[in-house]
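This part shows chain A:
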Amino acid sequence: MADAPAHVPKAAAPTGPPDPPPPADVTAPAFIATLHAAVPGGVTHVSYWLGDWTLVVPAALILQVAQHLRDAADAAFDFCSDVTATDWPPRAEGRFDVVYCLYSTRHRHRVRLKVILGEQQPLASVTGVWPAAGWLEREVYDMFGVGFTGHPDRRRILMPEDWQGHPQRKDYPLEGPGELLLENPIEWLKLRQSREQADIE
Partner candidate 1 sequence: MDTPVIHHGAMFDTNELVLNMGPQHPSTHGVLRVVLRLDGEKVVDADVVIGYLHRGIEKLSENRNWTQIILLTDRMDYVAAATNNVGYCETVEKLMSLEVPRRARYVRTILCELQRIASHCLWVGTHAMDIGAMTVFLYAFRERELILDLFEEMCGARLTYNSMRIGGLPLDIPPGWDKKVLEFCTIMATKIDEYEELLTHNRIWLERTKGIGVIDGPAAVALGLSGPPLRGSGVPRDVRKDEPYAAYDEMEFDVPIGTAGDTYDRYLVRLEEFRQSLRVIRQATEGIPEGPIVGKVPRLIKPPAGETYHAIESPKGELGYFIVSDGKSTNPYRFRVRPPSFCNLQGLRTLIKGHLVADVVALIGSLDVVLGEVDR
Partner candidate 2 sequence: MAQAIAFYFIAACILGFAVLVVSTKDTVHSVLFLVMDFLFVAALYVLLGAEFLAAIQVLVYAGGIVVLYLFVVMLVNLKRPPEAHSDPHRRTMLGFLLAAAVLVEVGAIAVYGHSQPAMVPVPGAAMPVTGNTAQIGWLLYTSYLIPFEIASMLLLVAMIGAIVLAKREL
Partner candidate 3 sequence: MIDTLVIPLLKIVIVLNATLVSVTYMVLLERKVIAWAQSRLGPMRVGPYGILQPVADAVKLMIKEDITPVRADRWVFTIAPIISMVPALIVYAVIPFGPEVKLFGRQVTLYITDINVGLLYIVSVASVGVYGIILAGYASNSKYPLLASLRASAQLISYEVAVTLTLVSVIMMAGSLSMVSIVRAQQSSHMWYAFVQPLAFLIFFIGGLAETNRAPFDLPEAEQELTGGFHTEYSGMRFALFFLAEYANMIVVSSVATTLFLGGWLRPFPNVAFLSFLDFIPSWTWFLVKSFVFLYIFIWVRATLPRYRYDQLMRLGWKVLIPLAIANLVVTGIIKVMLL
């Protein structure tokens, strides 16, 4: 978006949520321990805040962790409520937080998985584990440009097919691709064509 007004970052851009570890008087649910045992290294950080448990999972192990959490008897997270992402542009360990909100219809408990991901880093799709993730991952791809591998239908979902850029990123301007499109569509078209030309070259 060279022509778009550049987004001015605030003085000190936030670099991620605090994700506080659980206080001493809260005991972690059993499935976290089982998960530790079943997938070694599957959880790098456990956080508890406002009654929600969050597990930070390395990107490489997300499929195994997801599989385990769905199938293990004490976890049984069969319902994938939500898949979404948060963009933390200046963060060193990776730009995106991909967040999975899971729910178990059997045990009626929730957990959030979080994967920290670099900008160009692909992430395995969990559609094989929860078909519900299909559209949700498409939206994450559409809005943040996170590349999911193994997704059966990786297209944009809300934005038009030929849209440039990923709107929910923090460096994407709120005004969209600029006023040029509305004021002078022909000029805009020329610009787009020249850009496409540049892409091809």
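In this text, a contact is a pair of C-beta atoms (placed from the backbone, for glycine too) under 8 Å apart; a residue touches a chain by one contact, two chains touch by 3 or more; residues count from 1.
As a selection rule, all candidates are chains of the complex that A comes from, given by their letters.
This structure is a prediction, so every number in the text was calculated from the model and none was measured.
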If you apply the contact cut-off given up top, which option from 1, 2 or 3 ends up touching chain A in the complex? 1
What residues of chain A sit close enough to touch candidate 1 in their complex? 10, 12, 14, 17-20, 49-50, 52, 54, 78-82, 84, 86-87, 99, 101, 105, 108, 110, 112, 130-136, 139, 143, 156-160, 167-168, 172, 174
